[in-house]
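Missing here is one protein chain; the remaining ones are kept as they sit in the complex.
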Amino acid sequence: MTVTGTRERVAVPTPRARSMPTGAWGAKAGFVVAVLAVWEIGIRLGDFGAIPAPTVLGKALVDLIAEGRIAAPVLDTLTSWALGLLVSAAIGVPVGLVLGVSTSIYRLCRFLLDFLRTIPSLALVPLAVLLYGSGLASKTLLITFACVWPIMLQTVYGVRDIDPVAEETCRSYRIRPVQRALFLILPSAAGYLATGLRIAAGVSLLLSLSAEIIIPAPGIGQEITMAQLGGAVPTMYAWIVAAGVLGIVINFLFARVERRALRWHPSQRQGGGR
Amino acid sequence: MTRIMRILRTLAWEFSVPLVLIVLWWMLSGASGSLYYPPLSRILTRFHELWLFERFTTDALPSVTNLAVGYLSAATIGIGLGVAMGLTPWLRETVNPAVQFLRALPAVALLPLAIQLLGIGWSMKAGVIFFGSLWPILLNTIDGVRSIDPLVNEVARSYRITRRQQVLRIVLPAAGPQIFVGLRASLSVAVILLLASELVGSTSGIGFFVLQAQRQFNITDMWAGMVLLGVLGYLLNLGLQAIERRVLSWHLASRRKNRPEARSQTKKESAVD
Partner (left out) sequence: MDRRSFLLAAGLSATGLVAACGGNQARDGGTTADGRVVTNVGVTPLLNAAPLYLGIKKGFFTSEGLAVTAKTIQTAATAIPSMLKGELQYALVSTVPAINARVQGLQINMVLGNDVYAQEAKDDGAAILVRADSRIKKSADLAGATIGVVGLKSMPELAVRLAMRQAGADPGSAQFVELPYPEMNSAVKQGRVDAVLSADPFLQQGLDQGLRQACAPYSEALPKVTGLTWIGAGPYLQEHSDVAQRFVRAMTKSVQYAAEHPDEVRAVAGTFTTIPAKALAGIRLPIFDPRLETAQVEKIAKAMVTEKFITKEPDLNGLVRA
């Protein structure tokens, strides 16, 4: 494997890898403004019940920020989000590697995998609380139970998609399993894995919020519940919007990581060499 | 004869781990006095009483119908929109912030909105399932379409293939494996949302049943409901896998031939940002 060679090649950005021209930002902003305008007019004209208009909602959100009430719940949510994602990756990647390499082990575990990953994490709330209480540990458990599957699956898919020629080369040079895992399998699967992590990052946030709503545990989710119980509907939607914004930020960061992960991806070599 | 033997052997292999686990669970839980971890024998008895077939038509069937409607519409719209967004950069760039925002909204928090817009009937539940399972399909389709070698599309253009032909013959097959990754991820999301969507405004359904059992501390019934969800998930995945194998037979075949040219599916482009 010519790892250094790969890096040098990709250091030269291809035209498509460059970010969109500044005009695209205008289009993005325009689209967002258009959606908000339709929403505001819709509320003013029709009966949408408890849904607040964007202006009302925006004011509630600004109030939350101005009163300094937004930081602590966001931090609580982010802590469980990160911890859950970390634990999921620590379990999902190694297990995914093994399952990807060996079809027979995959077959052995398939029933268990498909069975477990369709059991909704949220149904486990009382059991999680009984075992780990209503705090961070329970949230992490529930997140892990949901996030480990996309990471594991993407790793399996990534490992299976390894270049057969590179694999043959490894085999004929009798490269040892550990090295094979480090220098062939992991780099090849990096693209899929990065996508898996990005998906899992989203799922982790969703689960974090849902668990906070249902248990309830400290975080944005609990604030949503509290606002709902007290009838502070605009505040409730303000928290939901805050959760959405958090999602955008997380996705943006992971998309960056994903792009980095793909830079040294072997397939880039082929593309760059053309 | 040998074929039957082979199939039997495969089945035996596939079910050996579950079987061992079930036996272990059975033995370890046999004397359990804990309310929250009842003996497996009791769970299975309840499973038999409940789902074969007393509550099958009243609870299981409506849930599965909602699931089917929500998931299939998510697949249709997700793949359609994904292909469009994958092929047209300006559309992708414009809609992307909205997609990322919507994707980050937890279904549980959106239930009030769903009730507001779709009421409390089956359409609300199918809508919630649709909303949640759309994103993995959409994002994977976009990724799959974008990772097609630009050269291929250029060649297609120079041969004056129509847009429709290009999508059907080139784009969809090439993005197929990645689309199926999304379809599989979405399937388990859909089952999870089956439960979440029945949190409010429900009078029947598997999710409703599980939640109701939980609230009444009828934990054995809750386990029986979760076993049903697990079995349902396994069967749905099996079905999807069969479809995948048929649809992507060309991809698997090319894989087996060990030709480097067949590597159409390794991801080259960065994902949607």
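Residue numbering begins at 1 within each chain, and the chains themselves are lettered A and B in the order written.
Heads up, the rule we're going with is that a residue touches a chain if its C-beta (ideal position, glycine included) is under 8 Å from a C-beta of that chain, and two chains touch if they have at least 3 such contacts.
Please read all numbers here as calculations on a predicted model, not as lab measurements.
**Q** Since one chain is left out of the picture, which of the remaining chains does it touch in the full complex?
**A** Across all of the complex, the chain we cannot see touches A, B.
**Q** With the missing chain put back, one of B:T65, B:N218 or B:Q241 would touch it. Which one?
**A** Of all options in B:T65, B:N218 or B:Q241, contact with the hidden chain holds for B:N218.
**Q** Taking the entire complex into account, which one of A:L57, A:L108, A:V148 or A:L184 touches the absent chain?
**A** Once the missing chain is taken into account, the touching residue is A:L108.
**Q** Which one, A:S121, A:T140 or A:T235, makes contact with the chain that was left out?
**A** A:T235
**Q** May I ask you to list the residues on chain A that touch the chain which is not drawn?
**A** Those residues of chain A that touch the unshown chain are 47-50, 98, 102, 104-105, 108-109, 112, 125-127, 129-135, 214-216, 222, 225-233, 235-236.
**Q** List every residue of chain B that touches the chain not included in the displayed model.
**A** 16-17, 20-21, 24-25, 28-29, 32, 34-37, 111-112, 115-116, 119-120, 200-203, 212, 214-219
Throughout what follows, only the chains that are shown with their structure count from here on.
**Q** Between chain A and chain B, what is the separation of their C-alpha centroids in Å?
**A** Those two chain centres are 17 Å apart.
**Q** With touch defined as at the start, can you tell me which chain B residues reach chain A in the complex?
**A** Those residues of chain B that touch chain A are 10, 13-18, 21, 36, 89-90, 93-98, 100-110, 112-113, 116, 135-136, 139-140, 143, 149-151, 177, 181, 184-185, 187-189, 191-192, 194-196, 207, 210-211, 214, 219, 222, 225-226, 229-234, 236-238, 255, 258-260, 263, 265-273.
**Q** Which positions of chain A touch chain B when the two form their complex?
**A** Residue list for chain A touching chain B: 16-17, 20, 24, 27-28, 30-32, 35, 48-51, 104, 107-112, 114-123, 125-127, 130, 146, 149-150, 153-154, 157, 161, 163-165, 168, 188, 191-192, 194-195, 198-199, 202-203, 205-206, 209-210, 213-214, 221, 224, 228, 236, 240, 243-248, 250-252, 255-256, 258-259, 262, 265-268, 270-271, 274.
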